[in-house]
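Only one protein chain is missing; all other protein chains are in place.
By written order: A, B and C. Residues from 1 in each chain.
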Amino acid sequence: MKSTRNEPIEESVAGSVDRHTPLGLTDADVLHMYRTMLLARAFDDRASILFTQGKIPFTVTGHGHEAAQVGAAKCLTPGRDWVLPYYRDIGVVLMLGMTVREIMLAEFGKAADPNSGGRQMPKHWGCRRLKIMSQSSPVATQLPHACGLAWAMRVNKEPGVVWVSFGDGVASKGDFHEGLNFAGIHKLPVIFFCENNYYAISVPFSKQSPVERVSDRAAAYGMPGVSVDGNDVFEVYQATREAVERALAGEGPTLIEARTYRIVPHTSNDDDRRYRSRDEVEMWKQKDPIRRMAVYLKGVGLLDDEKDARLRAEVEAEVREAAAWAEAQPDPDPATVGRFVYAEEGSDGVGR
Amino acid sequence: MKSTRNEPIEESVAGSVDRHTPLGLTDADVLHMYRTMLLARAFDDRASILFTQGKIPFTVTGHGHEAAQVGAAKCLTPGRDWVLPYYRDIGVVLMLGMTVREIMLAEFGKAADPNSGGRQMPKHWGCRRLKIMSQSSPVATQLPHACGLAWAMRVNKEPGVVWVSFGDGVASKGDFHEGLNFAGIHKLPVIFFCENNYYAISVPFSKQSPVERVSDRAAAYGMPGVSVDGNDVFEVYQATREAVERALAGEGPTLIEARTYRIVPHTSNDDDRRYRSRDEVEMWKQKDPIRRMAVYLKGVGLLDDEKDARLRAEVEAEVREAAAWAEAQPDPDPATVGRFVYAEEGSDGVGR
Amino acid sequence: MAVKNILESVRATLFEEMRRDPRVMILGEDVGRHGGVFNATQGLLDEFGEDRVVDTPLAESSIVGIAIGAAVGGLLPIAEIQFADFIHPAVDQIINEAAKLRYRSNNDFGCPIVIRVPYGGGITGGLYHSQSVEALFFSTPGLKIVAPTTPADVKGLLRAAIADPDPVIFLEHKASYRTIKGEYPEGDYIIPIGGADIKRAGTDVTVVSYGMTMHYAWEAADALAQEEGIEVELIDLRTLLPLDRETIIESVKKTGKLLIAHEDNLTGGVGAEVAATVAEHALMYLDAPIRRIAAPDIPATPYHPALERAMLPSKQQIKEAIRELARY
Partner (left out) sequence: MAVKNILESVRATLFEEMRRDPRVMILGEDVGRHGGVFNATQGLLDEFGEDRVVDTPLAESSIVGIAIGAAVGGLLPIAEIQFADFIHPAVDQIINEAAKLRYRSNNDFGCPIVIRVPYGGGITGGLYHSQSVEALFFSTPGLKIVAPTTPADVKGLLRAAIADPDPVIFLEHKASYRTIKGEYPEGDYIIPIGGADIKRAGTDVTVVSYGMTMHYAWEAADALAQEEGIEVELIDLRTLLPLDRETIIESVKKTGKLLIAHEDNLTGGVGAEVAATVAEHALMYLDAPIRRIAAPDIPATPYHPALERAMLPSKQQIKEAIRELARY
């Protein structure tokens, strides 16, 4: 497992060596992964346009994180594993089966948004059907939740793992420490997945961390820590699969750091020119994980320009259609603003 | 620096090799250190008696931690360094210059108690004169305070270090993580001193920590971590002195773990038979740091039975006298209960 | 019926509930091998094992956070915070997570956790082993706060809290643990959360209280009835949130006089909301200004008993206030 900074695309994926078959991934798998990366990107591009058009008040996107998200989520089993993705993780929830229309409902804060019915900002995931636990905005709180879910699975003898993701900024927080500590003590089947994009909004990693890698912190919790090139979907897949296997085998948690870059501002409210150079951003755009995946797929003969163009047109159409559809869906009814502060009489009670 | 469990006394201190002179400690120094250890112990024995007699409602003691405390405090410079000792650290505050009478005032919660005027439980240290920052009961909060003090010293170009102590239980808390992280990032002159007695009340170290040593966590914060035999005053002294030197040289913080044992219950409210065997406690009583120090001093010819008895009688008398004196001092005036919620008009204002 | 003190009632109810429902689990500092620093969980580890009785590290934020996750995973966790004074690191998990989980997920997720919190002064605990923390959580919709005062109420409300689909803070007054004794109802006894209890009916003055102060008010009321013929209607809130406004309003409509007494400090306390409720909904029934008795606005109970006594509301204070109101 490499733990250095990402290499330029040319070096790491050029050529035509088949990397996916040895990992047990079929051609269909990798094409689906690629398509999901494209879909995530197309969605986020569309969301940014909707924001610019003034159709939605806010958005946050995963631009640049797609390989990390799709590579990791490919290792999860929807319906078996509990998943606690963070606000950039559109690639994760797409892989788990949340539909583009569903996500678009959240973007508009519509009544039918399965995540929160328009009560939370977009990309604040949550969906019992997919075992995606509802996420808040305060960061790091979800790490202890992941431990509690893992405890319940252990006690209830339910198979599976808990996968929880977060940014590099989160590694500074108390709840990060308390969560990893508990998981380490009890060897819980939790995969802690950090998408290190080197910034917490504007604060560079060097001002957040005294150590070079987030994974350097794993040893303090008696668990393995691995750093991977987060723009390389196969490195991420391999590390996550190994972590899932360890967890399922009862060997406990793993901390994975996927080193990547957010190639756009923090959110639609942010102006990243204040805190980082255009050169730096450009340099990382050259390492765009989607381009890298395309180069790979072409190298191994699974993709050509025409097919690529078709796929891109497809996802673009899907996203446009979903946006138009979602925009036309009913807004939340103001009369519902007071509902579900507490469970309502006749609801299905405890646990819901 | 050894990082194994404490050895039985016989092996580690028998013989007559001079260990203190090479460390730069004079004979007077080590005799003073020994006397302070005796004084701390005598004080705590007396406090326990006062509790049993119903003269004070509560006490918490440092029984067994004396070598760790005195060895560390010997490296500090009163009036220069900021010190944030925790509730077991009677040995530390005695070394810094808090008097037995002053500490006894706190034991009775008397009006003249310099720590809190009877507002806090005993052993909740605080004394501006000695640069001992006021401590609360909630644990771990003091670690970020230590960082803030170090920041102020740096900005104000004041020489010195910040020394902050805590138990093994504290290493589980969010504030531990946030404090060490900040100190590591900015290479602040803070010495994090953990007195690991293997229990947080009843919870054994194995249920608190996935790693064998508290010092194993230092690497996550980019700082050196050392574990020492906390019952060996010279090991503690040496490690602390090195940490002070590093801090003064601008090389940043150190995490020191002094491995020791609380040979009495947690506090006067606790019954430790519920959670640990008498054999275990007996085993550690054999390693009593005071006995070890006495054996050493006798070995190098600085102490004989007669002098030892005289010293013990002296400290015993001092403590008894202080108890009698303190008991007779005025209680806090109930009319003062509302004072100093905020600064009062005409007080010396900001910073006080 | 057996007689138990508050502590015994807590413990007995925990045993019953854990036997009844295998989903119930306990977690917190020293709750296992030690049995809790107040002995509330003694014996549970032996009977229910390490899966269901968890000695956690010293880390309150994660204690509540783990409970939340375990609840979503299908268990019914009871988290113990060793002293109310140490609940503050868990405030984010309680207020931003537990209390908002149902609302933010539009009812897709609930958070059936109980947080047991020994609180209150009068035990020479000093500034950090005596705090009342109800005001800290009282402005948090989504939470329920329960503060029972008798062994029977403890059983009935603890069972209701465990059965509740939403997060409940269960306040146990430390000074009552061994001093307050009473009947412990057998079997399926349960008290719905949300209802105040009229501990004593009366016509002259309404007294609203909870916690240890309720017991002082009760003694004061009994004494005044006997000695001076003043008949107090004593309302034990029992549930602080959601507040049972109706019972308070109805009583004040009858008596025209209101005294609120609690140990938490005055400003921003539960008493303020009680007073405001009456000033909004029964103002024209009031024959006298509303009175509040509370701790003074100081950070917490100081350690020395002389200071502690000067701080805590007393039976005598309550008696005088009732008398003044009755005569108004």
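We take it that a contact is a pair of C-beta atoms (placed from the backbone, for glycine too) under 8 Å apart; a residue touches a chain by one contact, two chains touch by 3 or more.
Keep in mind it's a predicted model, so treat the numbers as computed, not measured.
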{"item": "Partners of the unshown chain among those that are drawn", "value": "A, B, C"}
{"item": "From C:Thr41, C:Ser61 or C:Ser176, residue that would touch the chain that is not displayed", "value": "C:Ser61"}
{"item": "Of B:Ser116, B:Ser209 or B:Thr260, the one touching the omitted chain in the full complex", "value": "B:Ser116"}
{"item": "Footprint left on chain C by the chain that the document does not show", "value": "61, 85, 88-89, 91-92, 95-96, 99-100, 103-104, 127-128, 135-136, 138-142, 241, 243, 264-265, 267-273, 275-276, 278-281, 283-284, 286, 288-292, 297-300"}
{"item": "Where the missing chain touches chain B, by residue", "value": "82, 113-117, 119-120, 124, 126-128, 133-134, 136, 138, 141, 143-156, 174-175, 178-179, 181-182, 185, 339-344, 347, 349-352"}
{"item": "Positions on chain A contacted by the hidden chain, ascending", "value": "57-58, 109-110, 116, 118-121, 124, 136-139, 169-170, 172-175, 200-203, 207-209, 269-270, 274-275, 331-338, 341"}
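In the analysis below, only the chains that are shown with their structure count from here on.
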{"item": "Reference chain B; chain at largest CA-centroid distance", "value": "A"}
{"item": "Leader among chain pairs (count of C-beta contacts)", "value": "A-C"}
{"item": "Centre-of-Cα separation between chain C and chain A, whole angstrom", "value": "42"}
{"item": "Whole-Å gap separating chain B and chain C, where each centre is the average of the chain's CA atoms", "value": "37"}
{"item": "Intercentroid distance (Cα basis), chain B paired with chain A, Å", "value": "46"}
{"item": "Residues of chain C whose C-beta touches two or more other chains", "value": "56-57, 59, 61, 89"}
{"item": "Chain B residues counted as touching two or more neighbouring chains", "value": "172-175, 207-209"}
